[in-house]
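Got a structure here, written out as structure tokens. Questions coming.
The block that comes next holds chain A.
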Amino acid sequence: MEISEQLRKICTTSLIFVLCISYLVCHCNRAKETTDYRIVSLSPAMTEILFALGSGNNIVGVTTFCDYPEEAKKIYKIGDFSNPSVERIVGLKPNLVILNLPEQMRIKKQLERLKINIFVSSPSSLDEVYEEITEIGKIVKREHNADSLVNYMRTNIVPVENKKKTNVYIELSPRPIVTIGKHSFLNELLELAGAGNVFADLNKDYPVVSQEEIIKRNPEIIILLHPENIEQRTGWGTIAAVKNKRVYADINQDYIMRPAPRLVKGFKELKRIILE
Partner candidate 1 sequence: MNKQLLIILIFLGAVLVSIIVGPAQLTSEIFQLRISRVVLGIFAGGMLAFCGGILQGLFGNPLVEPYTLGSASGAALGGSIGILIFGTINPVFAFLGSLGVGFFVFTIARIEGGLFRDRLILAGVVMSFLCSSLVMITMLMGGRELYEILYLLMGYLGIIINSTNRIMIIVLIAVSIGLMVFLYRYHRELDIISQGIETAAGLGINIQKLSITIFLATSLLIGLIVSIVGAIGFVGLVIPHISKLLFGPKHLRNLPASFILGATFLLLADTASRVITVYELPVGVVTSLVGVPFFIYLYRR
Partner candidate 2 sequence: MKALKVQNISFSYDTTDIIKNVTFSSEKGEFLGIIGPNGAGKSTMLRILCGILEPQRGNVFILNENIKDINQKSRAQKISFVPQETHFALNFLVEDVVLLGRYPYLSAFQRERKEDTEAVEHALAYANVMEFRKRPINSLSSGERQRVVLARALAQQPKILLLDEPTSHLDLHHQYAIMQLLKKLNAEGLSVVTVNHDLNLASLYCQRLLLMYEGTIYSEGTPQSLINNENLKHVYKTDVKIIKHPLKDVPQIFLHPEGE
């Protein structure tokens, strides 16, 4: 009778022990899953967002353009924005790859074929930017942070009171002259800041325009996103922006072109320039 009792004790203890171990093991695995997210971000904007959400450590691969914040620069590079290397991406064994459409369509197809998890970012309005932040927040289980971020952005990017609409011309490069067309959220940003892009009617994202056209549309403000001086340009003297010395070259391009938290900074800069 003692033996069978001892035996029963041993069995029960072992059983409990085994159950405990299994539970712990399973739980640990799940824990690994959540903190062991391996994300490759092909979108500099999304990289910024992930860091802002506190998931920076989950990023295992970025493009050469992912330069903010500082820590992002130290992450393994899988190529540049237009030509990321699929091999390098796959080699990192990511469980999520974030990419941009339409620029990275080719990559998207290749990754889909390899059955890799994809998150597509292509916000065409501020609301969509906010939606994407919320979504990615859910995926990386940082809903809280995502909500705060979106809130922060919403409260800081609000339309200005004055109703006057200032004409703005944005120049991306001088040779040839490239400006911004119907580029979604940037135009929205401008409108909220009380301005309008003189070339918002052009359907292309980055149209090349002629000097005459710019002069004809007579912008009141010129924003340069490249280092060249425009003061001496023949024929530009009649443009209101040049006459009134409202040419600005000090906005960081990334603040207004990336659908990321720094849009708040960008918006502030735009307001400063427009309402000056």
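The rule is simple: a residue touches a chain if its C-beta (ideal position, glycine included) is under 8 Å from a C-beta of that chain, and two chains touch if they have at least 3 such contacts; residues count from 1.
In picking the candidates, the idea was that all candidates are chains of the complex that A comes from, given by their letters.
Everything numeric here is computed off the predicted structure, so don't read it as measured data.
Which member of 1 or 2 touches chain A in this complex comes down to candidate 1.
Of all the residues in chain A, the ones that touch candidate 1 in their complex are 80-83, 172-178, 202, 204, 206-213, 215-216, 226, 228-238.
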